[in-house]
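All protein chains of the complex are present and in place, except for one that has been dropped.
Chain lettering (A and B) follows the sequence in which the chains are written, and residue indices restart at 1 in each chain.
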Amino acid sequence: MKLEKGEISSSQLMFLVGGFIQGSLLTLAFAKDATKHDLWLALIAALMMSLPLALVYITLALKFPGQNLFQINDAVFGPYLGKLVSFQYIMLFLMIVSSNLWFAGDFFLTFFFPETPIIVIMIMFAFICAWGVRAGIEVIARMSIILVLFTILIALTTFILLLNEMKFSNFLPIFDIPIHDFIQGTNIMMAIPFNEVIIFMMVIPYANKMKQVKTSVLYGLMIGGITSLIVVIRNTAVLGPLADIVVSPSMEAVRLIDLGEIIERLEALVGIGLILSMFLKVSVFYYATVLGMAQLLKLRSYVPLVIPVGIIGITLALTNESSIQFTYTAMNTYPIFSLSFYIVLPLISLLIVKIRKLPK
Amino acid sequence: MTFLLMSVFLGIILFEVPKLIRNKHWRELIVFSSLLSMAFILSLLQILDVKVPSPFEGINFLIRDVLHLNYK
Partner (left out) sequence: MISYILKKLRYLKLLNVNYADDQKKQGTSEYGQSTPIKLSQSLEKNLIAIRNLIGNNFDVIIREFSFGDHINVALIFLSGMTDQSMINENIMKPLMSESHSSQNETLKIKDIAQIKARILSVGGVNQYSSYDEIIDGCLSGQSILLLDECNEALAIMTTNWKSRAVEEPKTESVVRGPREGFTESLLTNTTLIRRKIMSPDLKIESMKLGSRTKTNVCIAYIQGIANPLLIEEIKRRLNRIKTDSILESGYVEQFIEDAPFSIFSTVANSEKPDAVAAKILEGRAAILVDGTPFVLSVPMVLIESFQSSEDYYSRPFFASLIRSIRFLAYFISIFAPSSYVALTTFHQELIPTPLLFSMAGAQEGVPFPAVMEAIMMGIIFEILREAGVRLPRPVGQAVSIVGALVIGESAVTAGLIGAPMVIVVALTAVSSFVVSAQSDSGGVLRITFVILAGFIGIYGIVIGQLGVFIHLASLRSFGTPYLSPLAPLSIRDLKDTIIRAPIWAMFTRPRTIGWHDPERQEFRLKPSSPSEETKEQNKAVR
């Protein structure tokens, strides 16, 4: 019995992918330590390299129509190894959910509500994501269009309002960082926003026009990538060398908006944009986790699992003690760790599919 | 604080379980209960300020100390 009965149209899929990548707009800041002012180059390089990877994922998904990632794992690796691989993916997704929750909570704690306990912010966010996941992927896809439009609007508005503060000389000298750092920056960029498109292998089976899936996902990637590029260029151009030092360049950049003393102090806009886009990202990961668990354990519906998984996610997130530790992990060790899941495993799956000529 | 935690979990049980029993989804009920008890234990440990090992530290340990593959 099919676990998910909703259907997504191709334009909804495109906006869902786009909004999902925009959800990492503030985590782009992780790479700035390595690449300094060449962040935009790293972003473009990561985008270029993740387009073929996205094609790999889509090819795998289209070879097994109607089956999501975990069913594909079962078919490719065999019943037992496939279940092990799926279990590892579920653990990864759960960890990503909790790290995103932590990140959102920490961001709001630092800038907006210094005296609130972080658990309150995380609980509210997890609550709304849980509500969305219980409603189903179709509802989340329906909301994605408006959320994406809003985020793009906020990004463009802040960009335009900061035009007179931009100094394009901040981009020079181009490419003077050592290649080792550049590779690290690209790796971080790929790990955090772009490669997570693998999650859409869970969503693609429910699209109703299979032929347009490829274009939808690629366009969505481009939408997300271009929005991220706008934000990165804005930050680097406005802040210059300051961008490497501050915790969150977006906030510092937006703080400089001052139009006639009336339109100023617009940091709350950045906060709102962050909530809207992170909601999409966390919801999709949450949904994939819960759906995967239900698939693995052969349940009839994933709805009862939503709340316990959410609470586990929150408690895992609370095990972090400091954001510095978290940043260190995200910058240095997580990209390598994610390579095995995002690049190695899918490539192996594709090779096995080609060799064994699946599906029979 | 423990009282608040207990009441929240009781609320969750009252919210989800009647529908499961009415539809006779026993397998889902078992999975739900086990996950919920895991969540309960974890949050109880959090509230009592017991240091729970974090999976992010686990990644750090694996990549940095065992494999030495990290960047810095």
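Assume contacts are C-beta pairs under 8 Å (C-beta built on N, C-alpha and C of every residue); 3 or more make two chains touch, one makes a residue touch a chain.
Just so it is clear, the model here is predicted, and its values are computed rather than measured.
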Problem set entry | Candidate in contact with the missing chain, chosen from A:Val56, A:Met91, A:Met124 or A:Leu296 | A:Met124
Exercise. Which one, A:Ile145, A:Val246 or A:Leu339, makes contact with the chain that was left out?
Worked result: A:Ile145
Problem set entry | Listed residues A:Gly19, A:Gly82, A:Gly132 or A:Gly292, member touching the removed chain | A:Gly132
For this session: Out of A:Leu81, A:Ala268 or A:Leu297, point to the residue that touches the absent chain in the complete complex.
Result: A:Ala268
Seminar exercise, completed: Missing-chain contacts on chain A, rising order, are 9, 11-12, 108, 112-113, 116, 120-121, 124-125, 127-128, 131-132, 135-136, 139-140, 142-143, 145-146, 261-262, 264-266, 268, 271-272, 275-276, 279
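Following the convention adopted for this analysis, only the chains that are shown with their structure count from here on.
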Seminar exercise, completed: Per the C-alpha means, the centres of chain A and chain B lie apart by a whole-Å value of 23
Seminar exercise, completed: In the complex, the residues of chain A that touch chain B are 34, 91, 95, 98-99, 180, 184, 293, 297-301, 304-305, 307-309, 311-312, 314-316, 318-321, 325-326, 328-329, 331-337
Exercise. Mind pulling up the chain B residues that touch chain A in the complex?
Worked result: 12, 15-16, 20, 25, 27-29, 31-32, 35-36, 38-40, 42-43, 45-46, 51-57, 59-60, 62-64, 67, 69-72
